[in-house]
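Shown here: the complex without one of its protein chains, the others still in place.
Then we have chain A:
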Amino acid sequence: MNKKFVLGIYDDEDVLLTAIENIRAAGTKIYDVFSPYPVHGIDDVLGIKRSRLPIVAFFGGLFGMSFALWMQIWMMGFDWPMIIGGKPHIALPSFIPVTFELTVLVSAFSMVITFFIVSKLKPSLKVNVFDKRSTDDKFVMAIEVKDGVTNMTALNDLLRSNGAIEVNEKEVVK
């Protein structure tokens, strides 16, 4: 099914930010904004909620720590007790480096994997590039046109009056 988008092209970061605020205030839903570099404060004006990835990191780290401690205590203390350097079987200080490493490792991996799953990043992913200039020197704001709407003048005017230097239409195969 085809979807139709109206693209507002901007060439100034500050104009873009105020445009996003105004357009959202006017009740128009913005599909997405594409930018060649991360723009400060754009998440706030777009109303994007904060990522919950840190929670995953915390529990990943907690799991990594518990796993590392359990593994070492079980291996060194119960499964195959060994005396190393005259220390007790379960010598906690010597377990700390491994525990630290596994905490960091599992925490990082769980974050990366969760990120891939949540953002549906996979080798077969097809990305619609709305306007190639958004990887160079222009900001592209995409607004989805609702089914049945044929008159684009209202959207066109809204974008133009908010500083868009160019307004295009694009159909995308979903």
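Everything that follows uses one rule, which is that a residue touches a chain if its C-beta (ideal position, glycine included) is under 8 Å from a C-beta of that chain, and two chains touch if they have at least 3 such contacts; residues count from 1.
By definition in this document, contacts and distances are computed from a predicted model.
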The chain missing from this complex carries, among "Quinol:cytochrome C oxidoreductase", "Nitrile hydratase subunit beta", "Peptide ABC transporter permease" or "Two-component regulator propeller domain-containing protein", the UniProt name "Quinol:cytochrome C oxidoreductase"
One chain isn't shown here. Among A:A26, A:I48, A:M75 or A:I96, which residue touches it? A:I96
From A:P36, A:P54 or A:P81, the answer for touching the chain not displayed is A:P54
From the listed residues A:G27, A:G85 or A:G148, report the one that touches the chain absent from this view. A:G85
Could you pull out which residues of chain A are in touch with the chain that's been left out? 40-41, 50, 54, 58, 85-87, 93-94, 96-97
